[in-house]
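Yeah, one chain of the complex is gone here, protein chain that is, but the others are all in their spots.
The first chain written gets the first letter, and so on, giving A and B; residue counts start at 1 in each chain.
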Amino acid sequence: MKRSIGLLLILAVLLSSSACASGGSPAAAKEEISSQETENQGDASQASSEAADAKQTNLTYVTGADSSGTILEIIKAAQEEFPNVTIDLQEIPGNSDDIKKSLITSLAAGQDDPDIFSMDVIWTTQFASAGWLEDLTDKYDPALYLEGPLSTVSYGGKRWAVPDYTDVQSLFYRSDLIDEPPATWDDLVRLSEEHQGKDGIEWGVLFQAFQGEPIVCNSLTFIKSNGGEDIVGGEVKINSPQAKEALEFMRSLIDKGITSEEALSQKPGDQLPVFMEGKALFMLNWPGNYASLQLSPESKVVDKFSIAQVPVGPSGTKPGPTVGGWNIAVNSASDEVEVSVEVAKFLAGEEAQTIRTLALLTTPAYAAVFDNPEVDAANPILSLIKASLGNARSRPNAPDYPAMSQLIAVNFSKALAKQSAFDESLAEVEKGMQDLIK
Amino acid sequence: MANKYRRRLARIVLGVFGTLFCTALAFPFYWQFVTALRNPQDLFKMPPELFPSRLSLTYLRLVFAEHNFGAYLLNSVIVSSISMLLSLIAGMPAAYAISRVHFKGRSFWSKFILSANMFPIIAVATPLFITFRSLGLINTYAGLVIPSMVLTLPVTIWTLRAFLIKLPIELEHAALVDGCNRFSAFVRIILPLIAPGVFATAIIAFIGAWNELMFSLIFITKKALRTVPMAIAMMPGEYSLPWGEISAASIVSTLPVIIVVLICQKQIIAGLTAGAVKG
Partner (left out) sequence: MRKENLLGYLLIAPAVALITFICVIPLSQTILYSLRYYNLTDQANERFIGLENYFKLFSDSKFYDNLANTMIFAAVSVVLQLLVGLTAALLMNAASRGAVLVRAVVLVPYAIPGVIVAQMFSFMFHGDFGVLNALLRQSGILSSAFPFLAKPGWAMACIIITNVWKQFPFVALLLLSGLQTIPAELYESAEVDGAGALKRFAYITLPGIRQMVLVVLLFRTMADIRIFDLVYSMTGGGPANTTSTLLYQAYIFLFKDMNFGLGSAWSTIIFFIILTISLIYLSLFQKEE
């Protein structure tokens, strides 16, 4: 027995010493190579000769997970542009909330890392108020970018990030079954009722009302397409007859069996399979999902769908789709702010956005990318999205936006689940938002 | 005679009930397993096929082809094994102390140990990050091992304590009279008797570390140090939820654990108990 205990101890010591020397583990060694191969392999001789006369700057770039390798390709391009800079890419898995959680942990700790990071459009006001963002107002020419995305980097008269890619809620529809997408809510209902039960169509319209950002984005799109507003000129305007009509319309879709009640628990990704299976006629969603629907082996609607602007409500005059997307920001605590700004501009510049648009079929924020015929050929819906972008509406641009969002999510979820009256919910949101805006 | 029939009946009832019970509990895993083996065109079939009409290795192949999965598995094995060992090495003496040693403040310290499982971890992410950074534990195995093991320490200690206080103290006294010191009395007499508890806590510590994600996401930024849960968490992108691939990855990461535990349990328990006979 003594012997086996001894063995156990030796094993433990061995294992823990290997733990300390993590840098030397085989897996770690492999990583050193792979993370820097972009720089070293590309032009080994040049890199080494230049290293002699120029000092090497190390930058960290944090972004969401990307298993396609597109971000790596962009970094590779950046390394060619900035041979004296080594960019360490750190991917954070999960959705926007997960990424924010990780970012806040290091930014709140006053880290100089990451130097550069991707930022959801709804964080700009908060992160700028926290003093974490480098002011980029005079660092790039705003005329190069589309207006919608630009509005998401602006707060307090300054620009805090470079727009990277954008997204605007649109109506996916089955172009093999429908010639003309619906322009109004009445059309939406009529077409749904006509097609439900035929051609494998079970649901007329899909939308997402998961308590969180999904219900906020979706209901604000309905409300603003019906002439409603959230905040106008610093005044809360959410409690309006138009807004009530919009929420009632959303619930009526469920009551009529056009939308599944499941919507109340759905995020965009959970619902995609239903459209992918060809079981739904319309889906309100982000066009960024185009690649999944068109290219994934699970999809049964390849070449059978298109997108259109969201339809307009009876009290509205034009669509008011919610805008989303991501921007690239520079950490104000970075010890290499100057270089970081230049690299960030490149990462959201024409070349990078072209690479991204071609590979991931997302919507660029850089205006000139739209004119690239190659891009147009790769993503035929891009021109349709551009039309939507003209009407794009951002979510309330206030440092307390998350609190507002939570307020909207909880109260609208209550209304749509018939747990409270529409008037009551709207009044509750209005009151709460007024308290927050003070 | 009647007794014999009754016993047979009881056994049948037990068998039927056991089968139903296990089927129900195993079903979600079966479903995950089948999902991993589906043909992509059937993945989201509505309604789903309970018994797939065709199978495909597409997703399993993707897991091993596209991702550095072997390296991540290795990381997980290393981190979990060390966590488990350290949790036992630090836990066993502490359990012995709070159940067998009469020291001042024993009651307080045994409760103090529980505090590790009382606070909400997400609330301390930032303070912990600052501490770990100042100690240079970011991007090291140690940064993964320490939090996992600490979070399983209380269970280890309290489980072993529950075993220890049930053992008659005379056993140990007898050993001491026989000339053993306390340590060898523990190893020879007590350890074999609490072997089932040691084994159970070892599994809990191992799997606890195997599934840890919260800390790894904060403390690990290097690809090479990723563990299996991190690697799986990396699979969904902003606009994609590759569910077939994720299912396959979860199967690939789960099966080895179960097989190892099932194979090891007899040997471990036998080994621990055999010590008693020899001693």
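Just so we're on the same page, contacts are C-beta pairs under 8 Å (C-beta built on N, C-alpha and C of every residue); 3 or more make two chains touch, one makes a residue touch a chain.
These numbers were taken from a predicted model, which means no experiment stands behind them.
Here the missing chain is touched by one residue of B:Arg8, B:Arg61, B:Lys111 or B:His173, and it is B:Lys111.
Only one of the listed residues, A:Lys237, A:Lys414 or A:Lys431, touches the absent chain: A:Lys414. Along chain B, the points of touch with the absent chain fall at residues 10, 14, 18, 21-22, 25-26, 28-29, 31-32, 44-48, 50, 89-91, 93-94, 96-98, 101-104, 106, 109, 111-124, 126-128, 131, 146-147, 149-151, 153-155, 157-159, 162-163, 165-166, 182, 193-194, 196-197, 199-200, 203-204, 207, 210-211, 213, 228-229, 232-233, 241, 243, 246-247, 250, 253-254, 257-258, 261-262, 265. Remark: the residues of chain A touching the chain excluded from display are 97, 100-101, 104, 108, 126, 129-131, 202, 210-212, 215, 260-266, 270, 273-274, 277, 279, 399-400, 402-403, 405-406, 409-410, 413-414, 416-417, 419-420.
The criterion applied here is as follows: only the chains that are shown with their structure count from here on.
Centre-to-centre spacing of chain A and chain B amounts to 35 Å, using the average Cα coordinate of each chain.
By the touch criterion given at the top, residues 40-41, 43-46, 58, 66-68, 71, 74-75, 78-79, 81-82, 85-86, 89, 122, 125-126, 129-130, 133, 139-142, 145, 187-188, 217-218, 221-225, 230, 233-244, 271, 274-275, 278-279 of chain B touch chain A in their complex.
Chain A makes touch with chain B in their complex at residues 1-2, 4-5, 8-9, 11-12, 15-16, 18-20, 22-23, 25-32, 34-35, 60, 64-68, 90-96, 98, 101-102, 104-106, 108-109, 111, 202, 269-270, 272-274, 276-277, 279, 286, 288-289, 291-292, 296-298, 300, 326, 360, 362.
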